[in-house]
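Apart from one protein chain that is not included, each protein chain of the complex appears where it belongs.
Order of writing sets the chain letters: A, B and C. Residues in each chain are counted from 1.
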Amino acid sequence: MILSDQEYQMHKAAVWRATIILSVVTTVEVGIALLYDTFFHESGFRMALAVFMIMATLVKAYYIVAVFMHLKYERKAMAITILMPIMFLIWLLIALLMEGVSWHQMIEFYG
Amino acid sequence: MTTATNTVQANSESNVWEGGQAPFGVKYGKLMMWYFLLSDAFTFAAFLISYGAIRFTVGQDIWPEPNRVFDAFPVLGHGYPLLFVSLMTFILILSSVFMVRAVQEGHQMNKKGVILWLGFTILGGIAFLSCQAWEWAHLIHNGMTMTSPITYEIGGHGSGAVFVGPLAFGQLFFTITGFHGFHVTTGVVINTIVFLNVVFGTYEKKKNYDMVEKVGLYWHFVDLVWVFVFLGFYLL
Amino acid sequence: MTALLIILVIVLVLVVLLQIALTSDFINFIKGDDDEEGRSKFQGTMLMVFLVFGFIALLWSVYYFKGRFLPEPASEHGHLIDMNFNLALLFTGIVFVVTQILLFYFAYKFRYRKDRKALYFPENNKLEVAWTIVPAIVLTFLIVKGLTSWYAITSDAPEDKIVFEATGKQFAWVLRYPGVDGELGALAGRDKVSPTNEVGIDWNDPSSKDDFLANDIVLPVGKPVEVQIEAMDVIHSFFLPHFRLKMDAVPGITTRFWFVPTITTAEMREKLGDPGFNFELACAELCGRGHSSMRKVVTIVTPEEYDKWVKAQTPYSQLVGAYEQKAPLQTADNSNTGTPLNAEIN
Partner (left out) sequence: MSDVNTTMEHTHAEAGHHAHEAHHENFFTKYLFTMDHKMIAKQFLITGIFWAIIGAFFSVVFRLQLGFPNADLSWLAPVMGRWLTPDGTLDPNFYNALITMHGTLLVFFVLTAGLSGTFANFLIPLQIGARDMASPLMNMLSYWFFFLASVIMFASLFIPDGPAQGGWTAYPPLSYLQGQGMTLWLLSLTFFVASTVLGGLNYITTILNMRTKGMSMFKMPLTIWALFFTAVIGLLSFPVLVAGFILLIFDRSLGTSFYLSDLVVNGQFLDKGTGSPILYEHLFWFLGHPEVYIVILPAMGIVSEVLSVNSKKPVFGYRAMVFSILAITILSFLVWAHHMFVSGMNPFVGSIFVLFTLLIAVPSAIKVFNWIATIWRGNIRLNPQTMYAIGFVSMFISGGLTGIFLGNSTIDIQLHDTYFIVAHFHIVMGVAAFLGMFAGVHHWFPKMFGRYMNRSMAYMHFWVTLIGAYLIFWPMHYMGMAGVPRRYYSFDAFDAFSQFAGMNTFISVVAMIVFAFQILWVANFFYSIFRGRKVKESNPWGATTLEWTTPINPGHGNWPGDIPEVYRWPYDYNKNGHEFIPQTVPMEEGELEHEETPAPEKVS
């Protein structure tokens, strides 16, 4: 089980690197979120910001799963069995968001 | 990871599926934890997707602005949008980092290291929970509950123009952050049990710190979920 | 009491069967040799008998129930649905007959014999590819046909439609017609519901003035009709079996369905030779104790008769005296702010 000193240092470095990346991304996210103050109701700008936020969140999720949870170092087959089922959620997300929009319209129908 | 590297050397990738060995080079306990987390991820995803659907149903126009809802800080008062929640995020991330360190020390069979870092992890968890308790108390104090809507003053504190949000916002907020908080609480409890076991040398006798690794996975998962909760409630 | 007797008889028969079964297995056991061949032959023959009698019973049942399943469709899109049904029936029918025959026939034909050797036949790519691709093609065809019809049925109603509103509540339907002006008055919200305002009509909306509540559904033949479906308490489902129309009534949101009736009740009665025939409205989503009693009669009449019927109805506002009390008050309010009468007021 015990790692060589060199490997141990390497893993430690990877973790601290990931920590810094997570912190920076979070700071940037929060900084940009403050822009909502002025642009909260402008849909085009909001959309762009939302896309950015989602991307940034996915980056953070990647570092947590890959480095902290160590998935990057596991066998590929295992990573695949864990990540593939997440695909089902994407269709659930798309379907339910489309439904949400359509419910909104059906409620708006009578005002 | 030692497990992984060793087995890769021992067997070429092609015949790891031939039986008589673990194809992922991972013991069943860790595998179970991973699949449990996958399953739990579906619960959280269902919550967050429901949040999305309800938000679209209510409509963007009357959805509250996070910068206005969450602009309080203990002692300092109002007018610091997202500051407190950023602090919570950092606490959780740091706690997660401490956990990785504990797991790494566990692999090195370094009991003292594990005690140190696992101790920090638990403190981080408790700090996060305290922050969340403060935030909840603050929001409830300001009138947002499961059955009464969020209100805030549009032009900042003292401006007088009151915005009344939809009921759904508070309900979703308390449900989802509550469910996350429940996971953090469970995590702290489990971490504490494992911590005591480390102190009493249970794993030293067993000659492996696998249990630390397993609860570590759970703890990172809690962090992972927070990233998405953070996205849903504070950033979008 | 009879039921109790029947149960007693069934129990008795069961006990007898139990005894027979026990002894027959016991005899086999004593004789020591299990006649596997004879047993398989008997069961195999039974399978063939079941197959033959099954198909005879199937044909007889189709003959017996002819005209009762999929009753004559009474709407335009009903024909579309029936066409899709028959198409699916054709393909599935072929598959059904072929596979059932093969299954039972093979089980009979290749039943156990001491001297028979089974064939070692684990794979055949050609066969497998064939029975992957053929169903896929047939299904693609069904999907395309089905979705074309689906989009036609769920498309927006034409402009000259007649609109009416059906609100489900435990356990009845409230039917609201737009009256002479052809426009339904807006709803003010469920908090306005009271014995004198059954669905919470917004009395400030002038088009609500001539709306009337009908006891039964009356509609003209040949005109597009849009139903706006609402629910007050739990989910109901607006179901007109003869018109092939079903749409859930969901509390909080308004669902819609449009259709064109193609046959009047009188014509249908003549066709069926049943003077008591009526089209019916039912609830198709479990809604509680009275789920099976949410019935309304649907009468399809000629457009002239329909117009006459609409004119003969008393507006709901008059029945409950809504305008006498409320309208002047509201006008006074509006004159202050200058908003028109039909402005949105919650």
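The rule we apply is simple: a contact is a pair of C-beta atoms (placed from the backbone, for glycine too) under 8 Å apart; a residue touches a chain by one contact, two chains touch by 3 or more.
Remember, predicted model here, so these are calculated numbers, not experimental data.
Q: Out of all the chains shown, which come into contact with the hidden one?
A: A, B, C
Q: With the full complex in mind, choose from C:288, C:303 or C:321 the residue touching the hidden chain.
A: C:288
Q: Per the definition of touch given earlier, which of B:25, B:64 or B:181 contacts the omitted chain?
A: Of all options in B:25, B:64 or B:181, contact with the hidden chain holds for B:25.
Q: Write the list of chain A residues that the hidden chain touches.
A: 1, 85, 88, 91-92, 95-96, 98-99, 101-103, 106-107
Q: Using the touch rule from the top, list residues of chain C that touch the missing partner.
A: Residues 1, 3-4, 6, 10-11, 13-14, 17-18, 20-22, 24-25, 28-29, 36, 39-40, 43-44, 46-47, 50, 54, 58, 61, 65, 68-71, 80-81, 84-85, 88-89, 91-92, 95-96, 99-100, 102-104, 106-107, 110-113, 116-124, 127-128, 131-132, 135-136, 139, 142-143, 146-147, 149-151, 153-154, 169-170, 189-191, 193, 195, 200, 229, 232-235, 237, 239, 241-242, 244-248, 250-253, 255, 276-278, 280, 282-293, 295 of chain C touch the chain absent from view.
Q: Residues of chain B in contact with the chain that isn't shown?
A: 2-3, 6-7, 10, 17-29, 31-32, 35-36, 38-47, 50, 53-54, 57-58, 146-147, 166-168, 171-172, 175, 179
Methods note: only the chains that are shown with their structure count from here on.
Q: What kind of graph do the touching chains make: line, ring, star, complete, other?
A: Basically the chains just string along in a line.
Q: When the centre of a chain is set as the mean of its C-alpha atoms, what distance in Å lies between chain A and chain B?
A: Spacing between the chain centres: roughly 13 Å.
Q: Can you give the whole-Å distance between the Cα centres of chain A and chain C?
A: Computed from C-alpha means, the inter-chain centre distance equals 44 Å.
Q: What residues on chain A touch chain B, complex-wise?
A: Its residues touching chain B are 1-3, 8, 11-12, 15-16, 19, 22-23, 26-27, 29-30, 33-34, 36-37, 40-41, 43, 46, 50, 53-54, 57, 60-61, 64-65, 67-70, 73-75, 77-78, 82, 85-86, 89, 92-93, 96-97, 99-101, 103-104, 107-108.
Q: Please output the residues of chain A touching chain C within their complex, sorted ascending.
A: 103, 106-107, 109-111
Q: Could you please specify the touching residues of chain C with respect to chain A in the complex?
A: 186-187, 252-255, 344
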